[in-house]
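Worksheet for the structure shown next.
With one protein chain held back, the other chains of the complex are shown just where they sit.
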Amino acid sequence: MATIEQTPSTTPPEPEGTQGLPAPTPHFGGEEPGHGQGTGITNGKLAMWLFLASDCLFFGAFIAAYLLYRGRHLNGLTPRDVFNIPFTSATSFILLMSSLTMVLALAAIQRGDYRRLKIWLMATALFGATFISGQVYEFTEFSRRGLKVDTNLFGSTFFVLTGFHGAHVTLGIIWLLSLWGLAAQGRLTQRDAERVEIAGLYWHFVDIVWIVIFTVVYLVPQPGK
Amino acid sequence: MTTVSDALTVPTGRRISLLRRPKSSTGFWSWFTTVDHKKIALLYTGTALVFFVLGGIEALLIRLQLAQANGTVLTAAQYNQLFTMHGTTMVFLLGMPLAVAFGNYLIPLMIGARDVAFPRLNMFGYWAFLFGGCFLYSSFFLGGAPNGGWFGYTPLTSSPITSGILPGRGPDFWTVGLIMLGIGSTSSAINFIVTVINMRAPGMTLMRMPVFVWMMLVVAFLTLFAIPIVTVALIMVYADRNFATTFFLPGKGGDPLLYQHLFWLFGHPEVYILILPGMGIVSEVLPVFSRKPLFGYAVVVFSGIAIGFLGWGVWAHHMFATGLGPVAISAFGLSTMLIAIPTGVKIFNWLGTVWKGSVRLTTAMLFCLGFIAQFTIGGLSGVLHSVVPADTQQTDTYFVVAHFHYVLFGGLVFAVFGGFYYWFPKVYGRYMDERLGKLNFWTMVVGFNLTFFPMHLLGLWGQPRRTYRYDSGLGWEGLNVVATVGAFIIALSVLIFIVNVLVSRFRGAPAPDDAWDGRTLEWSIPSPPPEYNFAEIPDVEARDDFWHRKYTEDEEGRLLPLPSGGSDAAEVTTHDGAHDPSHGGHGIHMPSPSYFPAIVALGLPIIGYGAVFKTFWVLVPGAVVVLFGIYAWFIEPATASD
Partner (left out) sequence: MATTETPGTELERAAAQVPAHATEPAPGLLPGEVRPHPSPFKYVMIAVILVVVTAVEVATSYLEGDIPDGLIVTLLLGMAIIKFSLVVAWYMHLKTDLPIFRRFFILGLVAAITLYAAVIGSLHGFGN
């Protein structure tokens, strides 16, 4: 049920800058830092940090399970059998670079450079997609060689942990592409910089989770068997 | 006015909106699309009370089964579903939602705000609760309800469906349903934290906030950090059961105890999530009906924070009988004893509040006094559990059942009823009937204690939990009958309450805005409050600011009413109108109603059913619904600009 409303051209532009743009949040509280007893920070950014704090416990539990069960599998393939460190190093490098492009996108919108904003946003999404392709390749390769999620403890803990990480990255890619779409339509302006920042916080978080996973799952000396 | 962004704006005048923005302010659709925290609170309350009744019926069936030895009212399979759903309902569909309900209604009012930080997210939380609860209960009709206990221990619940050990989809409804509910809870937690941190009125420093708001802040943090842990545990159970992963499979090296650790890492903070709002309510009600400020405000606040921290360090006291080893059980036994300290401190502060106060024994006050007595009893049995050798005997017996019902029912539920009687006049502008209220209270006291006190004895005599029948000749029948009778008296009491609500809603005595000569800001605005809460955001100058505008004290400490003090909102000092975008009460822009919270939430049960029945293609339309809803939500401005 889409409606397109035409306002008469004699009407002055609506003050909240609707004109198809997302309006600033209403004036009833913490959206205007400095009023009341608030902290001078905006609600959206605070909310994202809280969510990320919560997500630490989410990933922490899966990482803890992986660490607990390291070396305890009774049969089946082991990390030594399947890990391809050079390959994973390459995909990790790509994800790391995506963090750089993400923060460059933020810097671009903060100074009103919309052309670079779009370039860096798309670059981030593409790097992310490359990382995911790498993950998909890795998963299918392991599976082909006989390591599946139900094979043994290593398979279960590995696939579920990295799978949820990959899901987080994928959601992030969708988010970034959406932002790119808004920017392409001219609907993402300098005053919306915080929206990019919030997306960036999420993206960087996903990257640092991978920093931990890469070290703790792939690089540390594998148990004997 | 020109802005940097003008060059890239869409041509003037074109506005695209998917779905006409809802506008109604009365009627069904106004409730369906509301983003007003007060309406949302009432939705949470009404829905939670429905689940309370359902959980109560489950309890009554359990009690009927156990009223005699070798009972034949229920089969073992039915019994398992009933006690599982009773616990799951009371914890997740009553306790937590009621905390969110009270928090939703009161936090903005108590801190001088017009709404919460994210009104649409607030409504989304409600839908997630409603859909999650209905999803859980639909299991009764779709192959059997969850039957692994409200705590769902592995390896029973994680046994693969194909193994036939725990057939049916009950455990999957349980894992998926709880994950769904957790999403809603987490969103509410984030909302409350941001609201309390960012949206307090000028002058409302943290140490001037009502204790209830402090308790909700602690609860929100507990929720934020505990829910992800149980989410992981539930995902692992679901994966073990449906994808043959090996997280809890001993035959492949997995450890079922990992589940217990993860579950109780969540589960213990969870019980503080349940009780702290009740403690907050009591901390508000007692001072008003004692006409004295809360004794030791700072201590009560810091005790609450201490409980929030210490509550993370006691979880393995639920696992004393699992072979953790002497070091672990000593450590956890000690930490459990330690947490009794801040809890006990609060009791003394409440007693100190009432002591030498000018006490009015209204129904609300009675319920809160009942809280103190019964919660103390529950706390005493709790601290007995902290003694590890004693707990080894008590665990898995009815002694534990007695303990947690004393703290959660005798404690939390009593506080909640007190809160209902106390704030009903604010919500509806009418008092609840005091005679019915006192009848409600006394029947509940009698019924509750008759039901649960005998369980202390039954537990020590050996009656085990979660067992559908017991043999004759053990001497347990007598007290079980007493407990069953008590349970029906509780049911009667709840009925009286419902009658009271209905009668008072339409024919209750009209209440002034300041119904009880209250202390906190919510009593300074009209009853029922207008949509925007405060015509002008107040300037807060002290704790219990509203009280201090009404009264001062003479040299002997006696209260002196101030001239023209009271609930006349115009007398409450407001901050400079030039900075107040509400322009002194005119043209206040409140966030507009929206369909999209409901739409996004609708995707959750769709995904849920796909996951339970393993028809995974269903996840696609579910995800599409969620994504569409999210996109539309973000494109839609928070406030409609007409």
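Which chain is which? They are A and B, in the order written, and residues in each are numbered from 1.
Keep this in mind: a contact is a pair of C-beta atoms (placed from the backbone, for glycine too) under 8 Å apart; a residue touches a chain by one contact, two chains touch by 3 or more.
If you're wondering where the values come from, they're calculated on a predicted model, not measured in any experiment.
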Taking the complete complex into account, tell me which visible chains touch the one left out.
A, B
Listed residues B:Val73, B:Leu257 or B:Leu384, member touching the removed chain:
B:Leu257
Please identify which residue in A:Ile63, A:Leu121 or A:Leu179 touches the non-displayed chain.
A:Ile63
Tell me, which residues in chain B touch the chain that this view leaves out?
1-4, 197, 225, 229, 255, 257-258, 261-262, 265, 312, 316, 324-325, 328, 578-579, 581, 587, 589
I need the residue numbers on chain A that touch the omitted chain, in ascending order.
15-17, 24, 27, 31-34, 39-42, 45-46, 49-50, 52-57, 59-61, 63-64, 67-68, 85-86, 89, 92-93, 96-97, 99-100, 102-104, 107-108, 110-113, 116, 190-191, 193-194, 197, 200-201, 204-205, 207-208, 211-212, 214-216, 218-221
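Methods note: only the chains that are shown with their structure count from here on.
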Find the geometric centre of each of chain A and chain B from their Cα atoms only, then give the gap between the two centres in Å, rounded to an integer.
31
Can you name the residues of chain A that touch chain B in the complex?
1-9, 11, 13-14, 16-23, 25-30, 32, 35-39, 41, 43, 46-47, 50-51, 53-55, 57-58, 61-62, 65, 68-69, 72-75, 112, 114, 149-150, 152-153, 155-157, 160, 174, 178, 185-187, 189-191
Across the complex, what residues on chain B touch chain A?
3-5, 8-10, 12-20, 112-115, 117-118, 186, 189-191, 193-195, 197-205, 224-225, 227-229, 231-233, 235-236, 239, 243-247, 252-255, 258, 262, 532, 537, 540, 579, 581-582, 588-591, 627, 631, 634-635, 637-639, 641
